[in-house]
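A single protein chain has been omitted from the complex, and every remaining protein chain is retained in its original position.
A, B, C, D and E label the chains in the order they appear, each numbered from 1.
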Amino acid sequence: MSPALIAALPFIGALLPALLIRSGRDVAATCCATATAIALLGLCLHIPAVMAGEVITASFQWLPQLGLNASFRIDGLGLLFGILILGIGLLIIGYARFYLGRREPVGVFYTYLMLFQGAMMGIVLSDNILLLLIFWELTSLSSFLLIGFWKHLPEGRQGARMALTVTGMGGLAMIGGMLILGNIAGSYQIGDILAAGDAIKASPLYLPALLLILIGAFTKSAQFPFHFWLPHAMAAPTPVSAYLHSATMVKAGIFLMARLWPVLSGTPEWFYIVATTGLVTMVLGAWIAIFRDDLKSLLAFSTVSHLGLITMLLGFGTEGAAVAAMFHIVNHATFKAALFMTAGIVDHEAGTRSIARLGGLRRLMPVTFAIGTIAALSMAGIPPLNGFLTKEMMLDQATQATWAGNGSLIFVLATLGALLSVCYSLRFVWHVFLGPQRHDYPAHPHDPNPGLWLPPAVLVVLVVLIGLMPNLMAGWLVEVSAAAVTGTAPHPHFALWHGVNLALILSVIAVLGGAVLLALHRPLLAAVLALPRPNAKRMFDRAAQGSVRAARFVTDRFTNGSMARAFTGFALTVLLCSTWAFSTGNYAGPRRDMLPVEPVPFVGWVLLMVATGCMVRFHRNRFLALVLVGIIGVIVSGSFLYLSAPDLALTQISVEVVTVVLLLLALNFLPKQTRVEASETRRGFHAFVAALVGLGFGALAYVVMRGGFDFAPISEYMLANSYKLGGGDNVVNVILVDFRGYDTFGEITVLGIAALTIFALTETLMTGASAQRLASWQYDMRRAGARHPLMLVVVTRLILPMSLVVGIYMFLRGHNMPGGGFVAGLVVSIALVSQYMASGYAWAMERNHVPYHALIGAGVMAAGITGIGAWFNGLPFLTSAFGYVKLPGLEEFELATAMGFDLGVFLCVLGAVMLALNSLSRIARAAGGTVNDQPMDVDPSQTATAGDR
Amino acid sequence: MIGEILVAVLLVLGGFFGLVGSYGLIKLPDPMTRLHAPTKAATLGVGSVLIASLIWFPSQGMGVSWHELLITIFLFLTAPVTGNLIAKANMHLTWRKQDIPPPAKDKDWATFAER
Amino acid sequence: MIAYALAFAYGCFGLAMLFCLYRVVRAPGMGDRVLALDTLTINVIALLTIFGIDRGTGIYFEASLLFAMLGFISTVAYAKFVLRGDIIE
Amino acid sequence: MELLLSSAIGMMTAAGIYLILRRRSFAVVLGTTMLSYAINLFLFSTGRLVVNQPPILRDGVTSYTDPLPQALVLTAIVISFGMTAVTVMMALGAFLEGGDDRVDMPRADRELPQKHEAASDDDDDAGGRA
Amino acid sequence: MNHIIIAPVILPAVIGALIILWMRSDLLLQRVFSIAGTMLLLGVSLYLAWLASSGDVLVYRLGNWAAPFGIVLMLDRLAGLMLVLTSVMALAVQLYAFGSGWDRKGWHFHALWQFQLMGVCGAFLTGDAFNLFVFFEILLIASYGLMTHGGGEMRLRAGVQYIAFNLAGSILFLAALGVLYSVTGTLNMADMAARVAAMPEGDTALLRTGAVMLMLVFAIKASLVPLHFWLPSTYANAPGPVAALFAIMTKVGVYAIIRFFTLVFPQDTVIESVVMDLLLPAALFTLVLGQLGVMGTRNLGRMAAYAAIASVGMLMIAVAQFTPQATSAALYYMVHSTLAGAALFLVVDMIGARRGDLWLRADGIMPGNAMIAALFFASTIAMAGMPPLSGFVGKLLVLDATRAAPGAVVIWGAVLVTSLIAIYGYARAGSLVFWKAYETGPVKAVIPANGAPLWARIPTKLETHEQIQDLGDAASPTLAFVAVWALLAGLVALTVFAGPAMQFAEATAAQLHDPAGYLSAVLQGQEGTK
């Protein structure tokens, strides 16, 4: 079976329970077990080939640009881990079927479990380290889901998060390490990397790569100081613990170190970092385990300790140590999975995992007792169980190692670790099963049904068999895997009896010492509890909480919702960056002579400066500010006139008036005064920033105006061809409707959308909180009785048609003289607005039969259709045509398609302005404003007849 | 030449009235009296200037332009309305009802009416 | 001679505009401000016309016309605001 | 002349910025209006200043001012009008919905109301609030 | 000239106009036309991308004017890619808007939607600097309407800030264009590029100023720190589907930076140091701040918003390298982060619709919904750049592309450390929202009334103007789910077909970094034009 398929099978298995989520525990378990079994079978079929030294590979191109390929390999190491993952996985699937309750979401559980299994298989079968990284992160994610499976437990959530954070951190570090590694090796294929071992060790980037990769491995394998997450992951359902925290996930780090052993090991850096970490972890984990009250916690720390042991062995960097490490991986997996399952049974049946509340279960649960005891004794390293074999090998290796010239440090500490290990192992048996039977178990303990005890029983049988027949049961597997790790061909021979040697003596010391220590457990526990101990969880929580707070502080500092702060940041950024850009470039100085200053513009300038200054000074009086806006608008538009831009002046002044009307409509509901809110200092600072930016922008304007063109501006072409090709004398207009008609098309769309938005906003205001506020609106101004003054009404009736005439005039002449659709639209809409102001909204609206929405739509359509019209001549959008028409009796006049376009502009502007103003003025209706059915307050001609009657 | 003189006179006249109108705006004592100055003086001020322009172009042989006439008409048409509205505003803001003679018994001016 | 007249007119209307600005800013009531703005617009129209005479071009007339129209309407809007708050009711 | 125009642009920019830095939406609208004036003049001035040569083709006249910036400014004026209109409407809407015309986002935008602060936990129950 | 090139602009414009002209009060018709329009847009975009994939740069001369005097539309690989991305994402999100019933919570949703698409597509297609401004404004003004769709205090307040800040941005845009026009005398991007390349050494001060100002404008749109202020409140308060659509908006800014600083101001011109000195630090700060925000926020909506900022940071780190390899990585990441960001916003909206608010608080109630939890998990994985979704691939690509860059250590450190921050943030949020609910047990869903804003309601207000409503009010929850799944399926496809996707990205990057073809397409061979 292809390695790729083997890796994919668990994922396929994960899909099934997810799809059959409602079909119950048995179906889910069967599906998963089948998938796992097939994968295991497929893997086992490769045993002969691997034994023969072959490496089975399968590779698919995925992202060759990056060197990320879906490449899989089965060698000895992968085989060993694959068998462990799938084999124990199979047992766990069965165990979980009986462990989980009927009401629990078993389908989800199995999905997570199979995802995890798949991720693990991916790690061990990857032939590409980037692919490996992907699976590596997937184990973090799926274990997050599994640990947090019991969502109602806070410990579950926290444990899951902690595990994800710590292993995630490792994973991220590993990304860095792997990329460096691949970079040095020139490939991300594991085969290539393994071949580039010397180059890697010689590289200056070796140490960073090593450190980053080791962080990944250590976090995953719960090595000191990253060990603290593992006990908290015990909040997971026991099948998860048994699977993840004995045989698989925590071994991923070990796997990685083994995988890269030929590349990374053998250097002093490797030895000191890895072996020391392993040693410390081994002793520390075992020490803590002795004092844990929670059964699973005890096992968790024992796992930490044993992972430390394996890490230390790998750290030694010798072939023998590697062999021992491989062997211990197998042994630890068997007895530890069995122990976890035993703990799960105890928890399940006795209703508690607290050792303090247990004891004396020997007679109540004999089968469980037998299983647990054998597994625990193996963990303690008691012959003839498999744990003894590897403990001996470990102690033997430890005696051969020297640490910074000290030949005994390692083996002394290793013996201490073994001693502590004996202590907690015996404690597991003693404090749980032995001793007097109690009467206060939370539940009524008895042996479970075989579904729960058979899986650990299988493992315990293995524990015994491996112990008795190591070479037959596991030797071959250890041999091929060790060969894969070391790249050499070790031929180890395992035996229970090696004769009396130093290792045996140390072992005996460990067993005796462990027993003594257990006898002293009670006083020792009291002493230890009295000592101050670092609480890893609290530290982690503090760190996490602190980070969250710090993150919140930073983000709130940066974006606290203050407009002034945001804007100051914006203004200063722009100013500084632009100034820097200018000052780092070359500026040759002004090239254009200045225009002389004439008196009129000078007066305009004085007016503008004073008005602007007043604006700042008096802006809190909002009405005055609006009047000043009017003045400034008039002067700006006058400046445009003076500076040869009549079209601009017309547009500016028209827009100006509409804006003022708009602002007045809004100001009706807004406060009429702005209160002083900022402190003097703050205002001073703002003034300073404003002045700086003003200075900068003014200077930029000056430089621009005094500069010359290095290249002929494109507008020269426009001046030259406006009449010839565009058919108009007003070059600005021809640019607007022809050269750059597309811009104008966009521009009217903007205007239309603005009106639609205003309309939509008004609609929503009519229903929300504002509707309530408006319904009880109290105007903050006294209102005069002059609603629709007679004189105003009469005069606007005259003004309206006259303005329409002006509008038509502006529209028609726009192509050749200042004017055009835009100005015309504004003029007409302003004329209409005057009618609204004079005679009132309701009265005028009643007489208006043109929906403004439709005007906008029609305008955009008209402009668009004029543009599209060119397609029928095979020409691009907006290609214009014009011609001169002569009607009999009349002089020649020009017809241009651009006029159709300008008509669209006109309609859109008219519709948009009217819709916007209408929408705004509707708010007053919601504020209880009455509407009139008469056009003027008083019509004496009407009242007279009424009076006469 | 006559045209030129006429134009010059009109310009001076216009300038003078324009200035007086705006000067009145700052000199006269209260809002109601201030309203008189610009509504009239500025009207004639700008009117003179417009007439000057109307005369100037034909006198320089540049063809007659009637736009100025249009503007003048427009200004004369609208000035009373703005005057009326601003007067109403002044009444509304700064005058008490009892300080203005009522139009008739039991009647009010429109500005003081409840609407 | 015409040049002197033009200069005089420029001066008068320029000064007039400053007066208006003064009244916009320093006014006891809103009515005065509206009035001053209206007057300012009229002065601008005058200035534009003078400018047209000075430059001998009729290109500024449309602007003057528009200034007159729009000045009227914005004055109405301002005044209506002072009177009623709601300018379109 | 260039000096006058650029100083006016600078002045209006400064005024606009200062007004935008006030905390009320009305002032912000005024400020953006001022900035729009400034930028319109600026964009216009990139065609350089020319007096009495409007870009309207006439017989016998050969020299015109640059029409392109004028067309750009026209487009910009219209667009900024649309933008201003929407801003005004939105500011009014926010005022009517919220009861004040502050532009700053209230704390309630990013923080739980005080009442819930006690019940909220930054880090789940990890914070040790049992 | 192939007239289809302008279809991505004209099509939404016409549909938007038709909607307001004839069907402004008929939601059903609007939905039919609008969705059909977006589907058609997708078809057109795919066709155009296929055209562009040949490697030719196609020019559409509007008004038949010769470049650089008229406006041109340019279709190259990048434009094609952006169009496809936009229309794919828009279609999915639009289905969601329909399915969740968001489109009926106010007026003109579909018209504004179409105009928004018009603006975005126009911005991607244009070859003219000022026209880019115009289309920026179109997409902005439509976004104002969409952003405040449905109303509500916070949304409107955020809207005021959003619009004010962008108004300032638009003003800066005009200033930059003014400066550039005053130096180069042109607006056509290709022409400008030619003139910039030939610029006399003594005239570079203004040119550099203009270039930097332009970059800052785009940085605002892309929400690069310190110009990001507008984004968190805007996105957090926008209606869900709108926030999702906005995932493309920041990309418009990124697109513009890529376009201008490969075409007009490439690295070997006088602009050289401008970009690298400013852009890379800004990108790093953006990434850090975004991820800190993800972790530090107390609100799911803001979390998604900060996630959007962070993704821009990541993207810009790659962009700021301006090497073909990094640009292709950036393009891949751009596609990924757009789809993933949209998905996240939609899922957050689903949560808000069922939970009543988005606060991460202990007494928050999220009725157990495995489907939404799964969607949330998937989209946060994508945003955090965890496998197996494309975010991880994207992250690897960016890291790989920056390994030889100056400051690579800082870049790698920032990317990796902030990933951890984000992972913790997402895990915290997800476990609070989905797991904690089991402590209190499932509770009846609180559905905000029509028009009620997504942002977290203060409970007192909840009592006053929100009623409990059943889900039947939404148009079609299934459709909403389909939409999110579709986006995630896009991510899966992007992961599985990473190889072909990167091939296209590399070809695009190669085209961008060798603009000779673009320049000659615009400036040469203009037979038949006016």
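Observations on the model:
Heads up, the rule we're going with is that a residue touches a chain if its C-beta (ideal position, glycine included) is under 8 Å from a C-beta of that chain, and two chains touch if they have at least 3 such contacts.
Keep this in mind: contacts and distances are computed from a predicted model.
With the options "Na+/H+ antiporter subunit E", "Simple sugar transport system permease protein", "ABC transporter ATP-binding protein" or "Dihydroorotate dehydrogenase" in hand, the undepicted chain maps to the protein name "Na+/H+ antiporter subunit E" (source: UniProt).
The chain not displayed here makes contact, within the full complex, with A, B.
Among the residues A:L84, A:L518, A:L628 or A:M936, only A:M936 touches the chain that is left out of the figure. Remark: the omitted chain is touched by one listed residue; of A:L626, A:L756 or A:V795 this is A:V795.
Set against the missing chain, the residues A:T334, A:S839, A:T866 or A:T897 yield one that touches it, A:S839. On the side of subunit B, touch with the chain left out of the figure occurs at residues 16-17, 20-21, 23-24, 27-30, 32-33, 35-37, 39-41, 43-44, 64-67, 69-70, 76-77, 79-81, 83-84, 87-88, 90-91, 100-104, 107-111, 113. Although one chain is hidden here, its contacts on subunit A can still be listed: residues 785-786, 789-791, 793-795, 797-798, 800-802, 804-806, 808-809, 835, 839, 844, 847, 889-891, 893, 935-941, 943-944.
Here, only the chains that are shown with their structure count from here on.
Considering every other chain in turn, the ones in contact with both subunit B and subunit C prove to be A. Two chain pairs, A-B and A-C, are compared here, and A-C has more C-beta pairs in contact (counted per touch definition above). Chain centres here are C-alpha means, and the one lying farthest from subunit E is B.
The chain occupying the central position, as judged from C-alpha centroids, is E. Distance from the subunit B centre to the subunit E centre is 57 Å, each centre being the mean of its Cα atoms. Counting only residues that touch two or more partner chains, subunit D has 20, 25, 28, 42, 45-46, 48, 52, 54, 56, 68-69, 75, 79, 82-84, 86, 90-91, 93, 97-98, 103, 105-106, 109-110, 122-125. Contacts with at least two other chains are made by residues 10-11, 15, 17, 30, 34, 36, 59, 62, 65, 69, 72, 76, 80, 82-83 of subunit C.
Chain contacts in this assembly follow no simple pattern; the graph is neither a line, a ring, a star nor complete. Of all possible chain pairs, the ones that touch are A-B, A-C, A-D, A-E, B-C, C-D, D-E. Of all residues in subunit B, those touching subunit A in their complex are 74, 77-78, 80-81, 84-85, 88-89, 91-92, 108-115.
Taken in their complex, subunit D has these residues touching subunit C: 52, 54, 56. Residues of subunit A that touch subunit D in their complex: 154, 157-158, 161, 538, 541, 544-545, 548-549, 556, 560-564, 567-568, 571, 592, 594-598, 601-602, 605, 608-609, 612-613, 615-616, 619, 622, 625, 629, 632-633, 636, 639-640, 642-648, 651-652, 655, 658-659, 662-663, 666-667, 669-671, 674, 677-678, 686-687, 689-691, 693-702, 704-706, 713-715, 718-719, 722-723, 729-732, 735-736, 739-740, 743-744, 747-748, 750-751, 753-755, 757-758, 761-762, 764-765, 768-770, 773-774, 816-818, 822, 909, 912, 916, 919-920, 923.
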